[in-house]
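Take a look at this one; I'll ask things after.
Left out: one protein chain. Kept in place: all the others.
Right, subunit A next:
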Amino acid sequence: MSMRCLLILLIVGMLPIANLHATQSSQVTASHAWIRLLPANLPASGYVNLHNAGASAATLVSAHSAVYASVMLHQSSMDAHGMNNMTAVAQMSIPAHGSASLAPAGYHLMLGQPSHPLKPGDTVDITLDFADGSQLPVSFLLRPANAADPE
């Protein structure tokens, strides 16, 4: 048996183990990542759709970025009296074989203190941190303040 075949066998043999120990971030794919950019260095909001292909739930616990000094997981809510509230949340779950979204008027990343001036059309890298310590880097597109969603 050649060295190459042995290597393939070895890799194939290890696959189930690798799968068993799949990190949360490796099961999650991100799409439609964007930031509503506000003027005057005001805090902005980051949104992204997350899909979990894994057999167990993934839990987003925080996010960080080299561009924004402050990145917080927040949730907007409206009570029965039409009062809007925004609160910091400790985590957000993405169900197994399911999706969860950070979207306007719901979960969002509150982004503050950018390191340099940003403009619509630019992209900013934000890394999503999961409960098991795994990470998922995502590129967010900056859109103008009055961008409609869905586009």
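Note that in this section a contact is a pair of C-beta atoms (placed from the backbone, for glycine too) under 8 Å apart; a residue touches a chain by one contact, two chains touch by 3 or more; residues count from 1.
Going forward, contacts and distances are computed from a predicted model.
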Among "Urea ABC transporter substrate-binding protein", "SCO family protein", "1-acyl-sn-glycerol-3-phosphate acyltransferase" or "Monovalent cation/H+ antiporter subunit D family protein", UniProt-listed name of the chain not shown: "SCO family protein"
Touch criterion as defined above, residue of A:A44, A:L60, A:M92 or A:I126 at the omitted chain: A:A44
In subunit A, positions touching the absent partner: 36, 38-40, 42-45, 74, 76, 78, 81-87, 104-105, 108, 110-111, 144-149
